[in-house]
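All protein chains but one are shown in place.
By letter and in written order, the chains are A, B and C; residue numbering begins at 1 in each of them.
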Amino acid sequence: MNPVENIVEVTVFTAEMFVVLSPILFLSFGIVLALLLIAWQRSQKMIAVFSQVILVFTLLLSIHLLSGNILSGEGVQITTLLKVDQFSYLSLSLLCLSALAVVSLSGQALKSQIEVHDEYYLLILLVTLGAAILVASDHFASMFLGFELLSISLVGLVGYFREHKYAVEAGFKYLILSATASSFMLLGIAFIYSQTGNLSFAVNSAAMSWSPVPLQLFNSVGILLFFSGIAFKLSLAPFHFWAPDVYEGAPTPITLLMATVSKVAMFTVLIKCCFSQGYYNNEYFIDVIIIVALLSMFVGNTLALKQQNIKRLIAYSSIAHFGYLLIILLISSEQSIDFAWQSALFYLSAYILANISIFTIVLAYEKQLSQNGQERDVRIDDWQSMFWHRRTEAVLLVVSILSLAGIPLTMGFIGKFYLLNQAVISQSWWLVSGLVIGSGIGLAYYLPIIFTVFKPSEKNMLKSHHPKGVLVARPRIFITLLIIISFYLGVFPDSFSQYIM
Amino acid sequence: MMLTFIIFGLLLSGSIAWVTDNKVFAGIKFQAKWVSLLSVLALGSCFLLLVYFSNQNFQQLQLFERVSWISSLNIDYALALDTLSITLIVLTFILAVVCILVSWEEIQEKSGFYYFNLLATFSGVIGVFSAVDMFLFFFFWEVMLIPMTAIIAIWGHENRYFAAIKFFIFTQVSSLLMLVAIIAMAYIHQQQTGVMSFYYQDWLMLDIKIGVAQYLMLGFFIAFAVKLPSVPFHSWLPDAHTQAPTAGSVLLAGILLKTGAYGLIRFVIFLFPQASENFAPIAATLAVISILYGAKMAFAQSDFKRLVAYSSISHMGFVMLAIFSFNEIAYQGAIVTMVAHGLSSAALFSLAGMIYQRIHSRNLNDMGGFWQSAPRMGGFGLAFAAAAFGLPGLANFVGEFLSLVGAFQVFPIMVVFASLGLIGSAIYGMLLFQKTFQGVPLKQVQDLSVREFFICGSLLGLLVVLGFYPNIILGYAFGVFA
Amino acid sequence: MSLLASLPLYPLLSFLILISFGKRLSWVMASWVSVGAMGAAAFCSMFLVNQLSTSDTSVITAHMWQWFSIGSAKVNVSFYLDALSAVMILVVTGVGFLIHLFAAIYMKSDENFTRFMAYMNLFIVAMLVLVLADNLVLLYLGWEGVGLCSFLLIGFWYQEKSNVLAARKAFIVTRIGDTAMVIGLFLLFKSLASLNIAEINQLAQTTISFTSNSMNAAHSDAYWAALLLLGGAVGKSAQLPLQTWLPDAMAGPTPVSALIHAATMVTAGVYLIARMNGVFLMAPEVMNYVAWLGGITLLIAGVAALAQNDIKRVLAYSTMSQIGYMMLALGAGAWSAGVFHLMTHAFFKALLFLTAGAVILALHHQQDIFKMGGLLKRLPVEATLFLVGLACLIALPGTSGFFSKEAIIASLWSSPTAGPSLWWCAILGALLTSIYSCRLFFLAFLGKARFPENLVISDHIETNKLLRGALFILALLSLFGGLVTVDLSSLFSSYKPSVVSSIDSPSWLHIVAIATPFIGIIFSWFYYRRYRIVTDEPLTASHSAWIVFCRNGLGFDTLYSTLLIKPYCFVAKLNKNDLFDQILMLIAWYVRIWRDILSVSQSGSLRWFAAAFGLSLVGLICVVTL
Partner (left out) sequence: MTEIPLTHVLILSSLLFIIGFVGVVVRKNTLFMLMSLEVMLNAVGVAFIGAGSVWQEADGQIMFMLVLTLAAAEIAVGLALLIRMQRRYRTLNIDVLNQMKG
């Protein structure tokens, strides 16, 4: 592959590419408009509504693109940097959905402080933009750009509430650790680049087979370093140490943002890179994936066992869930890529839906606690006898916990079923047993939550302990909508997967 | 269409019972228990009508519904019935009525939600007995767990949470193993015939190498061995029984154990005949161990319900021994024992519930001499204890006798050890009866009320009728094996 | 609905009436219902017996319905009456009727009288089903029913702990026997593919695979089947290995002991062996075991009876020894002699128990013979009746006991499966019988009155004509029962195992047999002089170690409790909370340990997190490259 040839190629920016890129372009244009809006008139409500409008529009655009047959088959390559297919746009719509949820939920959390929080919404939009670039990227450079945009704006958001006692600590932990991780990733990219001479995903790295063994060593180490950077962001097992502390320290909407947007984007780019680069037949890489997956399943579930703080528990359970998701990377053959994408996206949407619903309830209780004058995180036993006081919230919570645990009647189960399908077909028996034991241990901390929700309330618990409504404008409809979606997709997953077909 | 109507009718009437619990509509004061009782009776009778009027030959599986559900994996919603599942569904309906009657006064607070869970479990169980698509079977298998755990966890006794978690994790992890086996089978089907299918009939046509079939059979076997508690995996049952409310234990012992046995017959013996043939000696030894171990542990218990729970382990050991002896007679014995054990353990647990309502304790040492003040309860107690240790004239004897006669043809020595279980059952049966009803009367206990008398009477009537004329089941279910 | 099918219905009907109406029935009503039902059953069985004698095929059958089918073999609820079961139903209903009559009076004062009579009727139903069953499964139903009723009746006064324990012991010991019998049934079905009694007896002789030793087995199927059936019989008839429950069964009311533990239930074992003679004939070694078992139990029971001081326990041990005789007869192949002795024994043992009951009632529930004495003068009628009973027990010439016991003893010497040594056993047994009978009589009726003076003796037999009539009938039956020659030989196949040449019995056999009872009487007249003469020095049961050892059944109880009961309880208590449960809880504990270790790793210090990042990376590289 002589390097001279690819300079001549002239990248023409056709109209079709423009249409395909419209959601990302609209999003970045929206951010610029938001900046101008702040300059014109600083009002918290204005900026919140504006960012919601931008997100809704990006979501509509990407769904329109999805349902249309523009992105058929292989997907559209826009310059060497980006390549968009229906899978990446599905994850883009998932990202916009969760960002929308974060923005609408954080309206309440911000009221407690005095000054206007317009940069909070800006940073969230920047995070979504970074994630969008990641999702669409097909080149190490664009991936690096998206990655950095994502992490640095997140650092700003994590330490946003200055008065919280852990804000500085969480901010610093996230900053330094994500900086180390990105430098490790970059070193990896550098090593890969030095061996393959090509930074784009599209070119299959089979070319490296001819280079002598010591150089090949650099390439494998490079892949490993690259994977470690991504594993840090996905908080997979050996690199998971930052997640619980940062999740606990960050403000709750931002924890939701981190748990959903950044993880989904990172995982999509990991799948894109692995499938296009054909890493799945590099047996070093497969061993690493198996080890990391097993570790994170075990560590994630075990650490969550006696955890009382909800945010830390969600952190640990997300470690475990992304451990399960790694099974997707072990596809055995070329043609099962589509099915792998489908199961990954289904599982991710189930995970996102569950997290959004849990965080809506956590935020509602947090607001109630702050009104009762207790400035602390929500603990599991705050939710005691929620079922007998606030029935709809309790049903939502139970459904989402069941979905995380992977019990039938919920989306989580169908997701887990797809994963198990994938694992059995690729005959990786280690991961199958890991999944079985992991979900066994997982039940040991999911079930107590459900039982506390059903516990009869002791005398001292006053009724006002349970919040009136959730923060969204009309809480009842929002919650019942979430319940219906998770039940419906749990029982009739076909309606979701025909989107992916 | 009718079968789906029955399954989801139960679920629907459960939710109606929950919503309309003690509210007044159009002048009638709706009570959850009445709504659920009437709906169970109605749906039960229309199930009988369905079976009677469809006059298909139920010796083989008769398909009732087949609708595509998840098209990407070719999973469809398929229900079918044959004599085995019909017998067990009829047993489920009988025990459903018993469950509702038993929890008539016991459950006072949150009764609407209680009856919802009860009916949801029934619909899950009927789904399990009639599902023919393996994924649908697994779906119903898990769905019946959730309301059962809710019943144990919310209305149970002192450390109910521990028991509920243990029950859930045991069954869930083992059924995940089954899910792996199901997916592997579907994958093999795809390799052999090009299309992935979860349909039971297609799987029967598959021929799988013995090596692979061994592991697949093991995957299914473990899931059902946990549910039919055979010894190494049985330790969830005593906890779940002692902590569950009366109807919960009746439901658990009467029906949920039968799903394990049903699964063994349908998905281990029929699906992997060769592999289970080689596995039969091990399974038989497991069965004998669970018979003897169950009897020994029952003798050592001082809690009424825990004793009866261990006795169920011992009885289901007989069923497993009969199933794995691949003998026509033993197979009939297994069916009769399942039905008989369902009735007799349901009766013993309702008795335990009645005693608990009177003296608020399950400990045998606080009981004694109840025969003095409650002669009718004593009479029924004696009859049900007799059923437990297989007194001829009651249904259990016919079942055990047939199973052991059949199994003797195949495993003579094991059956000799299994019959030691008969002595063991006599010992704990006597212990149970004498500790509660004979001896120095410690407390005055009020005798059976009309409702309780009806429950015990009907169960005893069924046991005696089946004891003296078991052809009702045998004539009907015979030939399933042929 | 043939007459035979209706026979068990009468007592069943009265059982249902008594149970359903329970307390509301007065004493008169209840006794009328129960005794009336028994009367009807007795009358019906007498009618059946002469119908049998007139009928040509010498068998009456009545088929009700098909219970269930094991493979091709049909197991149906149907009755089969031939000479053997004719004798049995006569004994059961006849003696049963008389005992019910006595029980109605004896238990008059008890407040749950109806429940008692209900259980007695249920017992008769079960016994009739046992005796009339035409297949082994229905026989097993009767067998277990009888076991359950004996449990209920022994533990009738369940307030006292001792009765409860005695009832449980009786039930469990007989249950061990029943389990052996069930296994026998399985074996019979496996080898002969049928459970119908007539077919089995007929097939046993013809199928070669049943009788010959299969290649590696030490014994043939017939041997094992016979042995297992023997196990069942031994359990029910309280023979050697499982005989410890009978003495404790005396805890029940006296009519119960009379009916169950003298006349009917304990003879069920003998009936089983007699009925299944086809199988036993095919296994001569087992018949030899039966004979030896009978002989040894005979002696043990005799010795134990010598050391008892409770009137009912003496009679219990004497029953055990008399059944030993019957077993001896069956073992020796003298089937009709054994059954004949069964019949006569039922009469005089029932007489003995009932009179003992009358005496106990008279002395206000005093059962210790060392507290009685000198009753000949105070209760002359009971004394004479008791003397008649003892005479038959000792087998004085002329009494029915003499005819049946002589028949057995005569057949012993030359029978192939028994032999001279067993004959000497029988003779020694007869000697012991006469000694303990005389001891019992002297202690209870002769000598000084040892009960307190002010005790008013209410002599029921005087006051109640009905009772006196019943006891007189029994006395007549036991005296002249022997004359009724019942020839059952036609029933039992004349197959004689010609394996051992039968040695001809010497002529002095009869003389010795007749003389032994008198020798016994003379010996005890002098040895127990102290008991029978009126002296004022106090008389108490001796407590020498040897006598106490004999008193509680020659140490079998302690043997079994140390060998079986204590280890079983120990193992049960040891593993009270379920070994397997512990193992699985261990896994949960292991996961919790790992949780604590890992939570230490979450120390929260940033520098550790960064270091962990590098360490894990290096670790991964090493693991992957190695």
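Annotations
By our rule, contacts are C-beta pairs under 8 Å (C-beta built on N, C-alpha and C of every residue); 3 or more make two chains touch, one makes a residue touch a chain.
The structure displayed is predicted, hence computed values, not measured ones.
The chain not shown here is in contact, across the full complex, with A, C.
Taking the complete complex into account, A:218 is the one of A:26, A:57, A:218 or A:388 that touches the chain left out.
For the chain missing from the display, the contacting residue among A:48, A:84 or A:199 is A:199, taking the whole complex into account. Of the options A:312, A:367 or A:390, the residue whose C-beta touches the omitted chain is A:312. Residue in contact with the omitted chain (choice from A:56, A:116, A:141 or A:380): A:141. In the full complex, chain C makes contact with the omitted chain through residues 599, 602-607, 610-611, 614.
Touching the omitted chain from chain A are residues 3, 140-141, 144-145, 148, 152, 155-156, 159, 162, 165-173, 175-176, 179-180, 182-183, 186-187, 189-191, 193-194, 197, 199, 214-215, 218, 244-245, 248-249, 307, 312.
We adopt the following convention: only the chains that are shown with their structure count from here on.
Where touching is counted per the definition, the chains common to chain A and chain C are B. When chain pairs are compared by contacting C-beta pairs, B-C ranks highest. Distance from per-chain Cα centroids to the pooled protein Cα centroid is smallest for B.
Per-chain CA centroids place chain A at a distance of 79 Å from chain C. Separating the CA-averaged centres of chain B and chain C is a span of 39 Å.
Chain centres here are Cα means. That of chain A falls 43 Å from that of chain B. Multi-chain contact residues of chain B (touching two or more other chains) are absent.
Shared interface positions of chain A, defined as residues touching 2 or more other chains, are 444. Within the complex formed with chain A, the chain B residues making contact are 69-73, 109-110, 135, 138-139, 142-143, 145-146, 149-150, 153-154, 161, 164-165, 168-169, 172-173, 176-177, 179-180, 183-184, 187. Residue ranges of chain A in contact with chain C, taken from their complex: 172-173, 176-177, 180-181, 184, 220-221, 224-225, 228, 232, 238-239, 241-242, 244-245, 284, 287-288, 291-292, 298-299, 302-303, 305-306, 441, 444. Within the complex formed with chain B, the chain A residues making contact are 342, 388, 402, 407-409, 413-414, 417, 420-421, 424-425, 432, 435-437, 439-440, 443-444, 447-448, 450-451, 454, 456, 492-494, 497, 501.
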